[in-house]
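Would you mind keeping the following structure in view while I ask a few things?
Shown here: the complex without one of its protein chains, the others still in place.
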Amino acid sequence: MATETAPAPTETDGAHDHPAHLEHHFVSSKQQFDSAKLGMWVFLITEVLLFSGMFVAYAVFRQWNPEVFVAASNTLDQMWGTINTVVLLTSSLTVALSIHYIKQDKVKQCVYYLLSTLGLAGVFMVIKYIEYTAKFEHGIYPGAAFDPHGAHYEHLAGMAAAPQFFSIYFVMTGIHGLHVVIGMLVIGAIAFMAWRGSFSSEWYTPVELTGLYWHLVDIVWIFLFPLLYLI
Amino acid sequence: MAHDGPHIVPKSVLLRVFGGLIVLTILTVAVAYVPLGPLGVPVAIGIAAVKASLVVLFFMHLKYDNPVNALTFTIGTIFVIVFVAITLLDTAFRGDLGNVNQRTVQEIQAEQERAEQRNEALPADSLRIAPADYPDQERGASMSTEGGS
Partner (left out) sequence: MSTTTQDAPVEDEAHHDEETNYLNHDTGIWSWLATKDHKRIGILYCISLAVVFLAAGILALFMRAELSAPGETIMGNETYNQVFTMHGILMVFLFLVPSIPAILGNFVLPMQIGAKDVAFPKLNLASWYVYMAGAILTIAALLTGGVDTGWTFYTPYSSTTGGGVLWMTAAIFVAGFASIFTGLNFIVTVHKMRAPGMTWNRLPLFIWGIYATSIVQVLATPVIGITMVLLILEQTMQIGIFDPALGGDPVLFQHFFWFYSHPAVYIMILPAFGILSELIATFSRSRIFGYRAIALSSVAIAMLGFLVWGHHMFVSGQSAISSIVFSLITYLIGIPSGIKVFNWVATLYKGSIWLQTPMLYALSFLFLFTIGGFTGIMVGVLAVDVQLHDTYYVVSHFHYVMMGGSVVALLGGMHYWWPKITGRMYNETLGKIAAGLVFVGFNLTFFPQLVLGSRGMPRRYANYAERFAGLHELSTYGSWVLGAGLFLILGYALWSLAYGEEAPANPWGATTLEWTNVAAIPDHHNFKRTPLVTRGPYDFHLADEVFGGGDGEALGDDVPRIPEPAPSAPTEDDTAASASA
């Protein structure tokens, strides 16, 4: 690791042949890229630990009320859940492909795959919207407003920890959805910049970092899907 | 690691990984319909962990990346496990303090003294000292029956 640091040039402002993207306090593009990437990984573990709190809440209440969680979980729509899983996995592939192409200077394909990712993320949110409204129609709300009714749901009314399941469900998927929306905004901006020709195989750090973020959103869903919908 | 241009994951690898992820998704849905009993949760989490590893190693490039990034992610994961596991260590055994009693020590002693006065020679087996000797645990029972089983 001692070799990560390269000799720094003596300090004089301006008048050097730095690439445009290289900030003054870095020695080389490689140092800047590696720093940005390590920073992103550190940021990703903060995200992981943010979600871990909700997983702990889930684990604790599931441990105490396994039957209630199974019953409540069965009211979630497995078909939509599975479709959404495939949608997110595909969006992960497309974002990986966009990085694959920008590294080869194929800007057009990169933009194309970024936009596909954006589209798939949109599909995910639409399906989430359909699922949420289906729940709200039957009085399945997080917290105090929880009042299940309708054929598929009324058996939940008397169950002790059913409100907890749906509170956790809405908080987890809600915060995950918020991450998807933020990801969409970022991917849109990155796609626009890529279309404007800002990136090349020389400098594609923002594309790479956005990809890492998006994969993490996918990973969270990989765990949410079986825990909430299947078991 | 030499840095002659960025390392590029071949498209074929990306597509194969994606295929694996889809197969595992179908598998995990299928397994949900098999009554596995207590194994259901570990199996589902195991499949999810394999899927997550595929994403991390190939899509996120960690297999080919600087080891310090892998270390970072590993440490983060370990601490999630620590958080979940140690919290469950409490909630799984909540109320295991068997001699939690509504009455105070003085009340119990007073009662024992009264009992002593009633039957002068106290039988040895009624000297209750271990936690299990106190079956009276309204508080513990209400908190632990679901979790302890």
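So that you can tell them apart, the chains are marked A and B in the order they are listed, and the count of residues begins at 1 in each.
Assume a residue touches a chain if its C-beta (ideal position, glycine included) is under 8 Å from a C-beta of that chain, and two chains touch if they have at least 3 such contacts.
The structure displayed is predicted, hence computed values, not measured ones.
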item	value
Residue of A:Glu47, A:Asp77 or A:Glu131 in touch with the missing chain, whole complex considered	A:Glu47
Residue of A:His25, A:Lys108 or A:Arg196 touching the missing chain in the full complex	A:His25
Residue among A:Pro163, A:Gly177, A:Pro206 or A:Pro226 that touches the chain left out of view	A:Pro163
Hidden partner chain, residues of subunit A it touches	1-2, 4-12, 15-19, 22-25, 27-31, 34-35, 38-39, 42-43, 45-47, 49-54, 56-57, 60-61, 142-145, 160-161, 163-164, 167-168, 171, 175
Footprint left on subunit B by the chain that the document does not show	3, 68, 75-76, 79, 82-83, 86-87, 89-97, 143
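Definition applied: only the chains that are shown with their structure count from here on.
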item	value
Centroid spacing, where centroids are CA-atom means, of subunit A and subunit B in whole angstrom	25
Complex interface listing, subunit B residues touching subunit A	3, 5-6, 8-9, 11, 14-15, 17-18, 21-22, 25, 28-29, 32, 40-41, 44-45, 47-48, 51-52, 55-56, 58-60, 65-66, 68-69, 72-73, 75-77, 79-80, 83-84, 87-88, 91-92, 146-147
Residues of subunit A that touch subunit B when the two form their complex	1, 30, 34, 37-38, 41-42, 44-45, 48-49, 52-53, 55-56, 59-60, 63-65, 78, 82, 85-86, 89-90, 92-93, 95-97, 100, 103-104, 201, 204, 211-212, 215-216, 218-219, 222-223, 225-227, 230-231
